[in-house]
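Note that this complex is displayed minus one protein chain, with the remaining chains in position.
Chain naming follows the written order as A, B and C, and within any one chain the residues start at number 1.
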């Protein structure tokens, strides 16, 4: 069986020690195993990263960016193989993996703009004959801890920017699907990255804690669930590290009476069920304003949902695949059951939906639940499965209050044609990423990604302009030269 | 005896409860007392601030800025009274207080640019017919906890920016000298600030903790010593608050062999002894490169130091005044003693320097200590008194290493005429604020203030561009309108 | 009779030479006269401005800005007197003059942000050990030539920004109403501006040409009619000067079938008739999409127009006043007649509308003309009077085409609730300033003002960020220091 090891100082290696199986979620079978690094492994990665820092941090941004240009080309050339690796270990259909990869590549493209992005501000004549300017220095050795649901994209949110800013990096990808990250790290080496600048250590909690407590790790960028995000953030900051930790979500769409229903239905299908709903930007609650639009929407959703194709990652005709583990499948089914028990109306139940020939795969079919209310357990939780919940309220104001009172504030969306309603929504909603008729308002690479409330711990969003600030430290210089000497003639006789 | 109370919801009030004496450090006598607020007081301030938030946060930035314009004028008109209050309770000479106030006013001027500073970034055609933009929203109720050494300036680093960004604010000034802050808060009300937007609560640790643990306080901005800064930061972040906490400093100047000695001596006097060295940007260590320049510098410093006038705050002829408390005086004298005991050469000892008629004042005279080495306790500590330590090294490289290894990294300076040396210094020094021939490289208001290493806990510097980011939360909007309806002719027949 | 002279080098003076009468348009009587400067006057102003330049341009931006802070306060304190001067010579009602002044003051507020606005961009490690940065230097002596319709605001669009950027300035205001500018210049001197930095020369074409051809004048900022703007631009650029010349306008509003009719009517009244329509942002054409909304709008407009009060500037109850001259009145009446002759439907004719007691004043009443078509002379012309023309088209596409084909492209507006229609409009309209439900989309001071097509000659808009760029010249610096000498130890033995 194939064993996935680490990538340290430019070298792939498989250490002795404990391992964990990697499943193919489509079949339910173990396909590989991954070595679990420990604090010693992290130490070695830090040593490599620290050794690479002095030279890399002094390399001009334009030169660092040029490696990113090559990296982008290599990612594009190797897209099929990366998508295959993602599909095998995560289960998402290859076209969905391609979308994920594309989003990741866009962050590499943004990192190519380093010479522009790293500019400081120059104040000429801050005072009489005094100039002042700011510089943005890399932090040193920094680390990223990434989740199973985007094995390629989330790492690409972090390390291209961190590295192009002059840092050296340790990536701890999800132990459920580490192969895409390992492959990508190899490509960046091919693109010309010096050894030690990017390192990948696989592992579980021990590796995470080793990063959190390592005195030489300057910053931690994390994406995962809220309880872990909070642990990461409070531990890292207590250790004096810079940290941004992105957590869970429960993303609501408000469907206004004037919404374009065709657009609502088409886009909700993708936003709720794409990637089995295992996305922190998945749209899992549609809040209809009035029963009229609620009823129409459900009537239109039902046949559309029934046409969705569930299946193995490698068949492009499929719409979405299995969830990540058997345990996670059980958790989702539990939420569906509890919704029913607590009075919701399960219109379509995907609890028994494994496609033929894949009965052992971790499949959950698309599920539609109406009459969800805010006191239900399945509402307060992030289900992270292919489950779309419908809520009915009388007014937009009620819908806004519902969203603002939820623990999470990652993404949200309004469906309307009305300019005033959309502006009011944007202005008053306590959510970090807002869509107008866009159910997955993932910011483009030149804007920044992040939620409000308990969806993000930290001051700065991820990638885009905030990514640059997260991975650099400001230095402010103030300069005055003493009284002229050399340029005044009388001085010229001195050296002779 | 005058009692200083709180300023909550636009009203000054003196509550029942425990008080603490306020000394006049020049005379050593108690002149006033201050009421110590408790968690109930903080609660009331938060309630006022929260009530003021919805309306204030929706006030356009240009209108908020207009109040800052008036506030600036009022600060200038009332400068003498503010400086008097500072002098009385802190001891610094009125001209030094005027300098402090001026630096504070510059932050108000910067806040007047809110309409420019709060601009988001607009991405037209983020995708086909899709636009995206960022908005910077205020956080809500935020708080500042400020130190005794700049009773006016440090509060002015914080609340004008916080408020002009749309937040409402609770200030907890130093309980040793709260009067300037109280007076200034009143001026801002006169300038037109709605009640509840700025509140001042006096108090000690109980008030601080009440702010740190209050669920409605969104952010804490702090300046003080490193142990407290660390406590503030870890506590606040563990509570899910945004926090920036600025701590201690030990600022070194490198004196190169080609330095302009006149400039060195003149500027070191102010930078080391001004405000009795009670500044986080005070220059407390001069590192001479080679004995030659060390000897010359000391020869020039000695007579200049002996001419310095120590005395009461109200006499403009004085150069600097007492330190803040008797206890602090003792601590400083202890550092002088330990330096001598550990082998340093105390050239000028200010341990017994109280001016005539002010024998009970907390005076320490200007002190010059040569041959300080890095293993001495007085070197690793932040003395925060009028003590200039001289170190001697052979090379600039050694000096840089010394600075980089110190726990603190707030400010530093190089004295040289040499372009290459200064650039190398800026590039390699692990300090947040760097001066070239400027011993107190406090950034101007349009740059940002902050240290590296254990001088600052948090991601963002104080005031300037970072101040704007600290006091706002990013929201990213992505917008697409559905298929045309209204603007296509066929639709026009519908409404008839 | 009072004679208005010049303000040169900080001194008001009345020279010998030709004069021109200044009318009170409300009464039709001559109230003052103005001296017409010639090329000699301009020479003297340039000499003063040139002499003031070296010291002013080296004054730090923060210090220059501080004068603008005082200037703002003085403008506010003297607002009534300024509005009186405007009313007397221009005829606009004092509340309208107050609005004009307020808009001008906002540009002073923006100029107060000079330290932020003048920042250059710093590229650390542009190459190995190479830094590069940009600086924005003032141009030298620059000039502004301003129109009669905003005697205070348009000068305030120009000189505060020019001056705060470090330039020295010569203002040639309209010879019809120079008093407000003269008064304001005096206030800026009171605020602390050094003599010679701002100069006001009155005059006509000779003075204008003297500025255009003077070799020491580096830039010309102009607002006026299109033929003059084109003359100014081509002449100035042929002389190697930087120039921005803003010309005429014909601003259309599209009224969509879903427009909020109350808002349309209320806001059109102000936008079409305010200041007698003598605004380059006046909304002079309303294009209704479909007869239904056209008819409803006209029904609502008619009674509202009849309630408008026409009269003398000093009576705050009046809505608008006279036009600037008898000749201009005749021109406007000619346009009304020609519209009728060419087939339009003059619903309300303001040709004979002088209020009682002001029969000799230059009054034109509010005029409403329906069924205007694009071939009419009154449509292609900028009427610059209180005349609102209604056009009727079938589709929004036709309306857009109409606007895009017009010679001018200054401002425009769409009235709708529909997000998609407004976005399509913004994206496809060839106009520089676009309003959504805002009939006078004059940009705020932190954005920039300018039209497209023949409404603006030049690369950069006026005021806001473009104003900063217009009044500064970029300098790009690239720096590398030669091999280390001073900082390497071996060198230290040399000087001994």
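Quick note on the criterion: a contact is a pair of C-beta atoms (placed from the backbone, for glycine too) under 8 Å apart; a residue touches a chain by one contact, two chains touch by 3 or more.
Being a predicted model, the structure only gives us computed values, none of them experimental.
Participant: Counting contacts across the entire complex, name the shown chains the missing chain touches.
Facilitator: It touches the following shown chains in the full complex: A, B, C.
Participant: Would you mind spotting which of A:6, A:32, A:92 or A:119 touches the chain that isn't drawn?
Facilitator: Missing-chain contact among the listed residues: A:119.
Participant: Consider the whole complex, including the chain that is not shown, and state which of B:37, B:87 or B:115 touches that chain.
Facilitator: B:115
Participant: Among the options C:222, C:320 or C:457, which residue touches the chain absent from this view?
Facilitator: With C:222, C:320 or C:457 as choices, the missing chain is touched by C:457.
Participant: Can you work out which residue in B:133, B:384 or B:424 touches the chain that's missing from view?
Facilitator: In the complete complex, the chain left out is touched by residue B:133.
Participant: Determine which one of A:109, A:230, A:315 or A:407 touches the chain that has been left out.
Facilitator: Going through A:109, A:230, A:315 or A:407 one by one, A:109 is the residue touching the chain not shown.
Participant: Residues of chain A in contact with the chain that isn't shown?
Facilitator: 62, 65-66, 69, 72-73, 106, 109-110, 112-113, 115-117, 119, 129, 131, 256-258, 289-290, 292, 394-397, 416, 418-421, 423-425, 427, 444-446, 479, 481-489, 492, 495-496
Participant: List every residue of chain C that touches the chain not included in the displayed model.
Facilitator: So the residues of chain C touching the missing chain come out as 121, 123, 126-127, 130, 132-135, 230, 233-234, 237-238, 240, 242, 259-260, 263, 415, 417, 422, 426, 431-438, 441-444, 446-450, 452, 454, 457-461, 465-466, 469-470, 473-483, 485-486.
Participant: Please identify, in ascending order, the residues of chain B that touch the omitted chain?
Facilitator: 58-62, 115, 118-128, 130, 133-136, 416-420, 422, 436
The rule we apply is simple: only the chains that are shown with their structure count from here on.
Participant: From the centre of chain C, which other chain's Cα mean sits the farthest off?
Facilitator: The most distant chain relative to chain C turns out to be A.
Participant: Looking at mean CA positions, which chain is nearest the middle of everything shown?
Facilitator: Of the chains present, the most centrally placed is B.
Participant: Roughly how far is chain A from chain C, going centre to centre by Cα mean, in whole Å?
Facilitator: Computed from C-alpha means, the inter-chain centre distance equals 48 Å.
Participant: Can you work out the whole-Å distance between the CA centroids of chain A and chain B?
Facilitator: Chain centres of chain A and chain B, defined by C-alpha means, are spaced 36 Å apart.
Participant: Express in whole angstrom the distance between the two chain centres, defined as the mean CA positions of chain B and chain C.
Facilitator: 42
Participant: For chain C, jot down the residues that touch at least 2 other chains.
Facilitator: 62, 115, 119, 124, 416, 418-420
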